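A single protein chain has been removed from this complex, and every other one stays in its place.
Right after this comes subunit A.
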Amino acid sequence: MDRLQKLESNGIYILREAYKSFGSLCMLWSIGKDSTVLLHLARKAFFGHVPFPLVHIDTSFKIPEMISYRDKMVKEWHLDMIVGQNKEAIREKETYPDGKLNRIQCCMKLKSEALRHTISGDWPRLRFDHKQSKYIEEKDAKPFSGVIVGVRADEEGTRSKERVFSPRNTEGNWNIVGQPPELWNYYNTDFAPGTHVRIHPILEWTELDIWEYIEREKIPVVSLYFDNGCGKRYRSLGCAPCTSPIISSAKNVSEIVKELSSGSLKGIAERTGREQDKEDGGTLETLRKDGYM
């Protein structure tokens, strides 16, 4: 069994454990490459079905192509899609692009806060209705106690300390020092009432693993990852005002793999195009303590 097969099998195993263990489970889909790999793993784990809703937090500053790709896949794969948003902040222009907040504050408002309220169900959220083929506001939005997240240990410091099943208490706090043990393939799937759990099926994947897997499985990804002729491409996707493309002429997945493993990107951090990381000293610690994924 090769490395990718091992990573895949482990990811599927974790997804199945999560599905069995949580009454109310959802999976975050940021439309980026990592969570898209996660979605593919879910389709494999459940043989073409994704038996829990996907959640996307739309900051309204996403690159339009990401949204159209999202909705295309939702229809094609019959996904149960929930979209949440901090409508009030957007309406009041409490954002970085509108000049009222710095980047970190903006992330907290439009992503962390929106995510928290979308998951708890106390803000209105949209759900895709396949019959009407459009998003409609969800009635009686229920809270999710388990959230599947596509974070990787190699992304940055705090993420490398994560457990696969990572409990947060009722206040959302993460006790880094006292994390429960995980033995062999036994993960902690029992939690006291009120515990909120994040599940990380691709924790031990690297950026290169992700691209090699996308190549092997032929997973469709947003074309923003490729150079469409102007010598630039996105390495990491976020909001348009805070994510900039890198100089690269990789036009397809295999060229990205080459670029990462032996080419110009070898040894260069992935999130170099993300401005909010720089304001956070590169660690995302401020954001992650407050619920950022």
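As a convention for this text, contacts are C-beta pairs under 8 Å (C-beta built on N, C-alpha and C of every residue); 3 or more make two chains touch, one makes a residue touch a chain; residues count from 1.
The rule is short, and it goes like this: contacts and distances are computed from a predicted model.
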**Study point:** Name under which UniProt lists the unshown chain, selected from "GTP-binding protein", "Peptide/nickel transport system permease protein", "CRISPR-associated endonuclease Cas1" or "Anti-sigma factor"
**Key:** "GTP-binding protein"
Study note, to complete from the structure: Per the whole complex, from A:33, A:163, A:196 or A:233 the residue touching the absent chain is A:163
Study note, to complete from the structure: Where subunit A meets the chain that is not shown, the residues are 1-6, 8-10, 12-13, 16-17, 19-20, 43-49, 51, 78, 153-157, 160-163, 179-186, 188, 190-192, 195, 204, 206, 212, 216, 266-270, 282-283
